[in-house]
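Yeah, one chain of the complex is gone here, protein chain that is, but the others are all in their spots.
Letters are used for the chains, namely A and B, taken in the order the chains are written, and counting of residues starts over at 1 for each.
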Amino acid sequence: MSEMIVSVKKLKKSFKGFKALEDVSFSVYKNDVFGFLGPNGAGKSTSLRCMLSLIEADDGHIEIFGKSLRKNRFEVLSNIGSIIEKPDFYKYLSAFKNLEIMARISGRQVSKSEIEDIIHFVGLEGREKSKFKTYSHGMKQRLGIAQALMHNPELIILDEPTTGLDPQGIVDIRELIIKLSKEQGKTVILSSHQLSEIEMIANRMVIINKGKSIIEGEVNELLNSSQMMVKFSSDDPKKFCSILTKEFSDIADLKVTDSEIEFEINRENIPEINSLMVGQNINISGIEQKRKLEDYFIKMIQNEK
Amino acid sequence: MLLKNTHNELIKILAKPRSYIGFIALTVLIGVILLAMKADGENFISFVTASFEQTLSFNGLILNGNLIAFIILQMLIIHVPLLVALVTGDLVSGEAAMGTLRMMGTKPISRNSFLLSKFLAGAIYTFFLTLWLAFLSLIVGQFMFGTGDLIVLNSDGLVIIPEYDIMWRYGLAFCLAYLSLLSIATMSICFSVFSDNSIGPIVSTMAVIILFTIIGSLDVSTFDYIQPFLITTHMASWRSLFEIPIPYDAIMDSIIILFVHIIGFTLLALWWFNKKDINT
Partner (left out) sequence: MKYILILIIGLFSGAYTAQNPAQDLLNKVVEKTSLVNDYSASVLIKPDVPMIKSLPVKAKIYFKKKDKFKVVSKSIAILPKQGFTDVNVFLSNPKNYMVVEAGAKVINNTTTRLLTVIANESSSEIILAKLYVHPKHYVILESEITTRNSGTVKVNYKYSSQLSYGLPSQIKFTVDVKEFKMPKSFSSNPHKVGSSKKSNRKTGVILLDISNYVVNQGISDAIFKN
């Protein structure tokens, strides 16, 4: 296993009695594109703010690059580039001036030519002298990424970077993140409330909900698990259930309604179940299948609404 | 990092349009006063000598640049702090409102350095505003009205200071005025740390100045204990430099009180800023 870059253990934070974080723990390894997934209000931004010392956690421990954040703030933050929520800059300054200001306190020497290079890298050449207030949302996001990258950090933290972008913009950001990880060897922590987004680019992830870590692991393992949640639509659910439970012993989470039967089963058994029911003259009007974790995540979001 | 970020802060101050309001306001205000004095200054100053003119006559150049500068300082020393607070009150809370505080908070600069660089930039801005005030009131005033003895009215009567004895007094007076304005700047930056919106600290600073000025001017025994410690009481201490003899002890007391305010507000701001969660 590669080197651990980030170790967050039992993070706790309350705001005026409200428990924003109760027990958040996860680990990030070198070259990971790490997905930090959770519904709105789960505590993602709060956790990231703690990692970037914007917020002081009430309890817990954060280690980055093997160093305690509390005791080595300068060294740690010098090697991190981040965007928390939307990228905000000084409206009355040009993009170039904004980057110069950030560069001056980035902890590393960043030359003017390096700033020009990064502006070119994020596709803003020709607009660097324009005032930030004239920028579109997509351009602001690009500038945010520029300031996160210009001092060549090892770790990049992006908080919902595709929010508000058009489809092309989303694709661009996705490709950029993959490029950063594969070509430049950066470690990226990417937070999102969209599972599909994490699934497309992350190799490892953690899901948090209501300030607690729920599950952490490789994306492939978590999302491509053979266990599926299947929903059959039938006109005779009772008979369906009776046959199902008789023939298959590894059914779990069985739920029956007037016209639907939902349960957890190994994906390989689904065609067999279908054939069996049809053979028993039970009409099947529909089959819906989701990965167990995806189903869990969707229910989490629905509960939050 | 402190100096680098001070450089950043100065760039930001210079780029903001509101930073120039103070300079423009001073230019217009002082310009109006100078023109008014040019038009009707003799009548204005006869008010100063009126009570003596039954028995005495005053000969020589009374209405001169030195007197004009004194009159201007007298009129504006309560108003100029508001112009300072307009910029310094926004230094932290403005960033919180804009969201840039969040961006800057993730950089490897300590919160102490970050905040102290704002104090330093605020102090530099205040210095240049004071310099501009000095230039317009004294230099332009002397250019328009010439130089001469300075006749000053205070609670004991008239003091006439010879021309050769004036400039060093003005030098120290503007230094004292700067110290007063710096204490206001510090106070407004401190208020700015406690707020996430741009207007609150500026209005709070103005409210404090107005309230303390009123308390300081009331002849009520209840306030006798607190008046000596109010920041606004000592903002007029520069006037004491135009006494004969100069009350150096009393001026030193004012300097100490103002410094205590400056240090107190700075420490309070640093304490809260280090404790504060940046949620904006």
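Observations
One rule holds in what follows: a residue touches a chain if its C-beta (ideal position, glycine included) is under 8 Å from a C-beta of that chain, and two chains touch if they have at least 3 such contacts.
Because the structure is a prediction, the values reported are computed rather than measured.
Shown chains touched by the missing chain in the whole complex: B. For the chain left out of this panel, the touching residue among B:37, B:138 or B:251 is B:251. Between the chain not shown and the residues B:234, B:261 or B:276, the one that touches is B:234. Hidden from this view is one chain, which touches chain B at 48, 51-62, 148-149, 151, 153-160, 162-163, 217, 233-234, 236-237, 239-240, 243-244, 247, 250-251, 254.
In the analysis below, only the chains that are shown with their structure count from here on.
Listed in rising order, the residues of chain A touching chain B in the complex are 15, 49, 52-56, 73-78, 80, 82, 84-93, 97, 101-102, 104-107, 147.
By the touch rule above, chain B contacts chain A in their complex via residues 1, 4-5, 7-8, 11-12, 15-17, 98-100, 102-110, 275, 277-279.
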